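Excluded from the complex is one protein chain; the other protein chains are retained at their positions.
Coming up: chain A.
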Amino acid sequence: MTTLTDPPKGAFRPSMLLYDSRYRSLTLQAIAAIVLACCFLYLYSNLAANLRAAGLNISYDFLGNPAGYDINQTLIDYTSQSTNWRAAVVGILNTLLVAFLACITATVFGVLAGVLRLSPNWLVRKLMAFYVEIFRNIPVLIWIIIIFTIMTAVLPSPSAFRGENASSSMLFDAVAMTNRGVYVPGPYFTRGFGAEGNGALNWLLVIAVLVGSLIATRMVTASADAKQAATGVRPKTLWLNLGIWFVPIIVVLFALGLTWDYPALKGFNFQGGLKIGGPLIALWFALSIYTGAFIAENVRAGIQAVSKGQTEAAAALGLRPRRIMGLVVLPQALRVIIPPLISQYLNITKNSSLAIAVGYADITATLGGITLNQTGRAIECVLLLMLFYLIISLLISAFMNVYNNAMKLKER
């Protein structure tokens, strides 16, 4: 009869922390953590002591004081008498706006260029390779400045639209492209809710109707799928879906009294309508086209990661190339594409801090630029800026990770 004996269980000795491989890595990690913490503590106490010696203090009171300066693009009400905090919020919204727009267009550019880089057509393939290499290898700051400079140099100034025989004219009498920005007709409501019928409530209502339509069409599609699975016959849903999309929104817009405000030249500038500022366009376009080049490479890598056998098998089953791409290749490629795509979105958000180069009032330009400079509160402003970018980046990461989890290979 054999008995299982436990391995000798010696008492724990301190020397085991160093000589026993079970504990050694823990020891080293603990030491590293303590050293790191001491470094930060030293830096912080040093900073605090030096600030005290200089008679300065860390205070965020300045956020409640009037900012005193004006901002050219404000998504919320803002005057020079608003607080520094509100100026920071204006900057935050501007950053989010350009980051959001650039993420969408960069994805469109990137997916198009990435797919076309694998085109069987030699010319298309080489053109896309050219695009990727050119835009990827020149710093984005240079692109922002180049695009802005070209825009201001090529497009006419508003004064060119003036007079009997003006050298420039508006497109369809509605759109004015000037070197200060593009003026387009702006929608407004004559019978809406809120002040002068133009409260934010109207837009929320419009968005709610659109979301409702989206959900309704999804349900129609789902029921069509179920019917097809059950009977093998797919009911026609096109007209029903079109109706769900268009009828409610048209009714709502008509009820609110949607009207268009056309831009017109008055004084120095066009007045009325909606202005899309030159700095926004330059920054948006530069970020999109620059990051699009990186995304194109991610997309190409993702597609090439799907084994050729899959394509050939799908072709053998008689699927057309477009359906092979849509049904077989892209769903698998997405698993490879999404993780690097997250970091490209983060890059766009962080690169948008170059906005001040073209005078776009993002958070770095308002809080980290003018407010910092006028109040002299450099440490406070920079800490706030770091916090903001950190939070935004983590949020984008979190959202994209949720999407990634939804798309990734389900192992059962």
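Following the convention adopted for this analysis, a contact is a pair of C-beta atoms (placed from the backbone, for glycine too) under 8 Å apart; a residue touches a chain by one contact, two chains touch by 3 or more; residues count from 1.
FYI, contacts and distances are computed from a predicted model.
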Listed names "3-oxoacid CoA-transferase subunit B", "Pyruvate dehydrogenase", "Amino acid ABC transporter substrate-binding protein" or "Phosphate transport system permease protein PstA", matching UniProt entry of the absent chain:
"Amino acid ABC transporter substrate-binding protein"
So which of A:Ser119, A:Thr149 or A:Thr190 would be touching the chain we can't see?
A:Thr149
Listed residues A:Asn72, A:Thr105 or A:Asn347, member touching the removed chain:
A:Asn72
Residue among A:Leu63, A:Val299 or A:Leu372 touching the omitted chain
A:Leu372
Of A:Leu47, A:Val124, A:Ile207 or A:Ile250, the residue in touch with the unshown chain
A:Leu47
I need the residue numbers on chain A that touch the omitted chain, in ascending order.
43, 46-47, 50, 53-56, 68-72, 80-81, 149, 152-153, 157, 159, 179-180, 266-269, 271, 278-279, 356-357, 359, 361, 364-365, 368-370, 372-376, 378-379, 382, 385-386
